[in-house]
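With one protein chain held back, the other chains of the complex are shown just where they sit.
Now for chain A:
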Amino acid sequence: MMTDSTMPAHAPAATPETQAQLLPFVLQLADTSLILAHRLSEWCGHGPILEQDLAMANIALDLLGEARSYYQYAAELEGKGRTEDDLAYLRPAVEYRNPLLVEQPNGDFAHTIVRQFIYDAFHYHLLLQLQQGPDAQLAAIAEKSVKEAAYHIKWSSEWVIRLGDGTDESRQRIEKAIRNLWRFGGELTTSTSTEQALQAAGLVPNYTALRQQMEAHVARVFEEATLPVPEGVFMQQGGKDGRHSEHLGYLLAELQYLQRTYPGLQW
């Protein structure tokens, strides 16, 4: 599924200022993939059927790979000799820039699916645009990752449809998951000041257009799932500026504990 590009056809050459702005953006992408990978990996060995254990580990692994590419690029942009592990393991929660959605707990399988689907609907369309962008490194990472994201969105869409148009119980559960998680979807396409500056420089896609693509995708899948698209939900914000929900602190305590206990070693 291709969408029209919202990137300018001839992006102006990036200035040193926009390059400096690129670092927080790339870190945000990295943190987002890492945190969602972490959540999915918590399912390991506890999925509803072996095939889905395999699928969730697979998606987690893809996202972790994507996170590593972004962290490596971020470390390069920063130019202070930090590594992917320094960036993942030694930054406190207030420096993490992932949107609130991806740090939400797994809940039941319906919660995991709804979280994944909302994110995939954004992620897939974002990557389609980023791969056409003027920043060669970001475009290359997006080109690799979009192939994986196309698989993820197929998986999560199919499960939204199965659960929405399955049994009474599955429908009740997915409706509850949608009620709980919908409020985190808006942040994905709400630009931060960093993103606005990068959009103006043509390095980041137009988020208004991206939101339309994302909403069209969600509407299509929800229709097939016989689920109504919620309206008038107040959208929470903050994760991309480092203001997180209470869940992230615990997640990072677990993720970072070995590096914090034994700093500066090779593993």
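Assume a residue touches a chain if its C-beta (ideal position, glycine included) is under 8 Å from a C-beta of that chain, and two chains touch if they have at least 3 such contacts; residues count from 1.
What we mean here is this: contacts and distances are computed from a predicted model.
Colleague: Looking at what's absent rather than what's present, what does UniProt name the missing chain, "Multicomponent Na+:H+ antiporter subunit G", "Sulfite reductase, dissimilatory-type alpha subunit", "1,2-phenylacetyl-CoA epoxidase subunit A" or "Acetyl-CoA decarbonylase/synthase complex subunit gamma"?
Modeller: Choosing among "Multicomponent Na+:H+ antiporter subunit G", "Sulfite reductase, dissimilatory-type alpha subunit", "1,2-phenylacetyl-CoA epoxidase subunit A" or "Acetyl-CoA decarbonylase/synthase complex subunit gamma", the correct UniProt name is "1,2-phenylacetyl-CoA epoxidase subunit A".
Colleague: Check the options A:Ala60, A:Leu126, A:Leu203 or A:Val221 and report the residue that touches the missing chain.
Modeller: Among A:Ala60, A:Leu126, A:Leu203 or A:Val221, only A:Ala60 touches the chain that is not shown.
Colleague: Of A:Ser41, A:Thr190 or A:Gln212, which sits in contact with the chain we cannot see?
Modeller: Spelled out, the listed residue whose C-beta touches the missing chain is A:Ser41.
Colleague: Residue-wise, where is chain A in contact with the chain that is not depicted?
Modeller: 34, 38, 41-42, 44-54, 57-58, 60-61, 64-65, 67-68, 71, 84-85, 88-89, 108-109, 161-163, 165-167, 169-170, 173, 254-255, 257-259, 262, 265-267
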